[in-house]
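Here is chain A:
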Amino acid sequence: MASILAVDDSASMRKMVSLTLKGAGYDVEEAEDGVDALNKAQLRQFDCIVTDVNMPNKDGITLIKELRELPNYKFVPMLMLTTESGIEKKQAGKDAGATGWMVKPFNPDQLLKTLTKVLG
Partner candidate 1 sequence: MLKEFESHDNNTDEKVDMGNLVQFLSFALGKEEYGVAILRVQEIRSWEPVSRIPNVPEYEKGVVNLRGAIVPIIDLRERFNLGRIEYTPLTVVVVLQTGTGNKMRIMGVVVDSVSDVVNVDKTKIQKAPDFGTKVSTEFISGLVSLNDRMVMLLDVDKLLDIDEEKADEN
Partner candidate 2 sequence: MSIDMAQFHQVFFEECFEGLEAMESGLLNLDMGDIDSEIINVIFRGAHSIKGGSGTFGFTSVSEFTHIMETLLDEMRDGRRKVTQSAVNVLLGSVDCLREMVTAIQGDSAVDESRVSEHKKALEIELNGSASTAESTQAPAPVKAAVVAKPAAPEFETISEGWSIAFTPYLDILKTGNDPVRLFRELAELGELTTTANIHDIPDFYELDPEECHIAWDLKLLGTATEEEVSEIFDWVKGDCELEFSEILLKILKPQEALPDTSEQIPEPEIVLAQLAPATVAAISASEPVARQTEESKVAGVKPSSSIRVDTSKIDTLINMVGELVITQSMLSLIGEHFTMNKLGQLKSGLSQLERHTRELQQSVMNIRMLPISFVFSRFPRLVHDISTKLEKKIELKLVGENTEVDKAVVELINDPLVHLIRNSLDHGIEMPDIRRAAGKSETGLIELKAYHRGGHIVIEITDDGHGLNRDKLVKKAIEKGLVDANANLSDKQAYELIFMPGFSTAEQLTDISGRGVGMDVVRKNIQALGGNIEIISELGKGTTFAIHLPLTLAILDGQSVAVGDETYIVPLVSIIESINISEKMLNRIVGKGETFRLRSEYLPIIRMHEIFNVKSVKASKMAEGTIVVVEGQGVRCGLFVDELRGQQQVVIKSLEANYRRVEGISGATILGDGSVALILDIPGLVRLSNR
């Protein structure tokens, strides 16, 4: 099954995402901020990145931007998890190369649906 990197500085959110996805059979790894995520993404190839936007050390948008610069992450689907629904944040995400976004709060089923959408 596909491998996913779940990035969020909130452990409870991370766990929720991770457990939901694992329950559906995905192989999930967790990272607690952009720096951690960038490291992990380079140690291993993930099929999809799911990341929060507001995180210390490196936020989600910068993370996506930097991941897109890596040759093996050019086309990997990357989803932003955000409570911000303002146009600018979404656009900033898109500009950075995000595939799409999910708005918090979401429930596990929505998460799975979105991932199926993205990964097939």
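These made the cut because all candidates are chains of the complex that A comes from, given by their letters.
Points to keep in mind about this one:
To be clear about the criterion, a residue touches a chain if its C-beta (ideal position, glycine included) is under 8 Å from a C-beta of that chain, and two chains touch if they have at least 3 such contacts; residues count from 1.
What you see is a predicted model, and the numbers here were worked out from it, not measured in a lab.
Within this complex, chain A touches only one of the listed candidates (1 or 2), namely 2. Partner candidate 2 is touched in their complex by these residues of chain A: 9-13, 15-16, 19-20, 23-24, 52, 54-56, 68, 74-78, 83, 85, 91, 94, 97-101, 103-109, 112, 117-118, 120.
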